[in-house]
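Complex shown without one protein chain; remaining protein chains in place.
Should a chain be cited, it is by its letter among A, B and C, assigned in written order, with residues numbered from 1 in that chain.
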Amino acid sequence: MPQITIRSFARFRQLFGEMNTVSVPEGTSVLGALLAFAKTQKDGMDELFAGGKLGSHIILMYNRERIDSDDAKTIHTADGDEIVIYPPVSGG
Amino acid sequence: MPQITIRSFARFRQLFGEMNTVSVPEGTSVLGALLAFAKTQKDGMDELFAGGKLGSHIILMYNRERIDSDDAKTIHTADGDEIVIYPPVSGG
Amino acid sequence: MVLALQKEDIDIGALISASRTNNDGAQIVFIGCVRDDGNMDALEIEAFVPVAEKDLADIAAEAMERFSLNSVDIVHRYGRLALGETIVVILVGAGHRPEAYEGSRFIIEKLKEKVPIWKQELSGNARGEWVH
Partner (left out) sequence: MVLALQKEDIDIGALISASRTNNDGAQIVFIGCVRDDGNMDALEIEAFVPVAEKDLADIAAEAMERFSLNSVDIVHRYGRLALGETIVVILVGAGHRPEAYEGSRFIIEKLKEKVPIWKQELSGNARGEWVH
């Protein structure tokens, strides 16, 4: 099955570690891959999903481009893809 | 007669020199002292007075305090007083 | 134009000199510092460096264009920073001061909104709150 890398920053890195991979069926959406990932992690569902919906505070990148949460269910992943998740930023 | 020092900056310094003194009768107003001064200088009247009125662009200090042009005729000078005149500032 | 994420401290005087040209009537330097809010004795700054670098370049280009700036330099630090240390320096040069002030403010607001950098409070060896 295709391997998707999930990269996490800040609070999510502390909870899940920086780099993870998840194996998902061919053609799984970004949302589907995140759901599969969340289920492998302690507190993953609580942290990332609320009532089955991706948390609105989570910022997503797909292959190094930011994507809108709403598009996570329509973008289909392929082997070697990278999804990045992070909480709101606070630099400066 | 009382001696009043007239100190000029920037354009007025170039025209009149930095330090001048003018002798005026006891009790002469700041305006009167400036008028007496202007008459002693080439171009003094043209530069400082317009139709007998002190030019509105001229900034005045009397003994190191800024004064309003309108008050120049009501403040009475005494021997040793200093009047400073300068054009609009442009620092920074 | 210097755009960098780095662990090392920033030589602000050198940045200012290097950026200055005869077209600058005004330079504005914004410096973000580690402020003592009473709950911590250091900050740990985390950055997603390659993305942050690209974002800084995009923000700098947008600011140059929108505010007719002569130059933009942005240097942001990451790693552990003690109280009072410099976190970020944003330097803009412009012909006139209104553009310089507005351009500077635009850059820091965009940076705080968008660039993947995070701050966590540290107290001794204990990790505290993520700053928001």
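Operating definition for what follows: a residue touches a chain if its C-beta (ideal position, glycine included) is under 8 Å from a C-beta of that chain, and two chains touch if they have at least 3 such contacts.
The structure presented is a predicted model; accordingly, all values stated were derived computationally and were not measured.
Among the displayed chains, contact with the absent chain in the complete complex occurs for B, C. Remark: the residues of chain B touching the chain excluded from display are 9-11, 13-14, 59, 61, 64, 84, 86-92. In the full complex, the hidden chain is touched by chain C at residues 11-14, 16, 20-36, 83-84, 95, 97, 100-101, 104-105, 108.
Methods note: only the chains that are shown with their structure count from here on.
The distance from the centre of chain A to the centre of chain C, each centre being the mean of the chain's C-alpha atoms, comes to 28 Å.
Computed centre separation for the pair chain B/chain C is 50 angstrom, with centres defined by C-alpha atoms. Among the residues of chain C, none is in touch with two or more other chains.
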